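Missing here is one protein chain; the remaining ones are kept as they sit in the complex.
Entry: chain A
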Amino acid sequence: MDVLVCVKRVPATGGTIPLTADGRDVDTRSLGFTIGPHEECAVEEAARIVERFGGSAAVLTVGPPQADEQLRYAMSIGLQQGVRVTTGEEETDPEATAAAIVDAVRTLESETRPFDLILFGNESADAGNCQVGIRVAHALARPAVGGIKGIEPQPEHGTVRLRRELPDGIEVYAAPLPAVAAVREGLNLPRYPAVTGRLRAKRAHIRTIEPELVPGGLRKVRLRPPAEAARETVVLGHGAAAAGPVVDMLAELGMV
């Protein structure tokens, strides 16, 4: 099985999200960067599939040169090849991102063979457009199912089983390979990178591809924080002594 995972470099935000003065972006000067939890699970799954079935796993990002940090994280987990489709620091829109990924996949596949599976996050951690993976799949004429929390490759049959959860049930899809899946956190429990993996990834070569970026029809104008109803906080006390007032409150609500 040859597997490709697509990841996006995003700011790792905490309790509040600082914005730039013009409101066009997150002010990342004091922030670290990461990939989303869904994508961490996609990376882990790719490593496991290759450990189990053999083959190779690659990771790809469309982003600025700094996004190598995120590629190297994936490589430290065990993905062998890292590919950066180089853009500026501005976020690309979902159509442009998908087109850049499609071009890069075509280039990579023309040199070897098709990836049996391409894994995406169900939605990117920041923009959450819920569409890049589906666009890539369609352009490559491959099946795509989203919301996936279970992947069972059946390479001997040339198929893969994909499981997803709904509020009221579970669905299992069968798709012919090569296929695309957009996955959700909970698919697996990602490992922490081992020291040897980190050292290997640090020295690994990263392939770069210069894309032709054609802007799509969705244009980000401005970011702003959501309005929030300010709550009055009532301090019920300190330490174990607060138990009385807490249970008074619970009793008032009819909960005890």
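The criterion applied here is as follows: a residue touches a chain if its C-beta (ideal position, glycine included) is under 8 Å from a C-beta of that chain, and two chains touch if they have at least 3 such contacts; residues count from 1.
As a convention for this text, contacts and distances are computed from a predicted model.
When the unshown chain is looked up in UniProt, the name that turns up among "Cell shape-determining protein MreB", "Electron transfer flavoprotein subunit alpha/FixB family protein", "Binding-protein-dependent maltose/mannitol transporter" or "Sensor histidine kinase inhibitor, KipI family" is "Electron transfer flavoprotein subunit alpha/FixB family protein". Which of A:21, A:195 or A:221 touches the hidden chain is settled by the complete complex: it is A:221. Annotation: of A:55, A:147 or A:193, A:147 touches the absent chain (contact as defined above). Mapped onto chain A, the footprint of the missing chain covers residues 13-17, 26, 36-38, 93-95, 98, 125-131, 134-135, 137-139, 141-147, 161-162, 165-176, 179, 184-186, 189-190, 216-226, 228, 231-244, 246-247, 249-251, 253, 255-256.
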